[in-house]
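Inspection log for the structure reproduced underneath, given as structure tokens.
One protein chain is absent from this view; the other protein chains keep their places.
Up next is subunit A:
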Amino acid sequence: MKELLNSPLAHVCFTLAVFILSKKLQAKYKSPLLNPILITIVLVISFLLLTDTSYQDYERNTQVISFWLAPSVIALGYALYSFLGEIKADFKKIIISMIVGSLTGIVSVFITAYLLGASKATMISLAPKSVTTPIAIEVSKEMGGIPSLTVAFVIVVGVLGAIFGQTYLKLIGVNDPKSVGLSLGATAHALGTASISERGPDFSAFGGLGMALNGVLTAILAPWVIKLLLILLY
């Protein structure tokens, strides 16, 4: 029984079942707190702790799920292609908003963490938090952060963005697919983009664009901004 519980079959079945059920729950009650990603993560962690299973085992057993993460990022290229006309029409504004967004994102997280007494390594690990994992890892490693901690922050930002992002944007009156997609894609990468994919293909397309542009810009800008901030603060 113990071996069966710690098999790819059992872990994949459990993960899929919990995810499908929590999606149904959200469809029924429509509360942002009932986010399927959050519920599934919490329930899977509880299940692993209860069955005394290590994360390494779970990670290995569910590779059949996480394998599709990269192809789903590539699929955003298809979504972008469908809306290329609209992107070209607004190109300048999109680029400006993404440069400002990337810079304010890095500076604000760094300064806030500094003021609240975080350690230097934590601050550097936080800086690339808004971009997809592979880019975030590279920036963190290069600047003296802790890559695995950065991965944790990337996930936290993604989950928070997926849960509260849409509600907050509604509050400040941002509702059109372009603005919502770019904001959430730039703030909460693929998880933010996934959270709005149900609102239509135009939302996914701009989410993907926000995520890609913010990723590229952060990869280029973050090392310089971090260097400058470290000189100014220490």
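Miscellaneous remarks
We take it that a residue touches a chain if its C-beta (ideal position, glycine included) is under 8 Å from a C-beta of that chain, and two chains touch if they have at least 3 such contacts; residues count from 1.
In this text, contacts and distances are computed from a predicted model.
The complex appears with one chain absent; UniProt names that chain "CidA/LrgA family protein" among the candidates "Glucose dehydrogenase", "Putative ABC transport system permease protein", "CidA/LrgA family protein" or "YtkA-like domain-containing protein". Among A:5, A:21 or A:216, only A:216 touches the chain left out of the display. When the full complex is taken into account, the listed residue touching the unshown chain is A:172, out of A:1, A:50 or A:172. Of the residues in subunit A, those that touch the hidden partner chain are 15-16, 19, 36-37, 40-41, 44-45, 48-49, 55, 58-59, 62-63, 65-66, 68-81, 84, 90, 93-94, 96-98, 100-101, 104-105, 108-110, 112-113, 116-119, 122, 126, 129-130, 132-135, 138-139, 148-149, 151-153, 155-162, 165, 168-169, 172-174, 176, 178-180, 182-184, 186-188, 190-191, 193-195, 197-198, 201, 204, 208, 210, 212, 215-216, 219-220.
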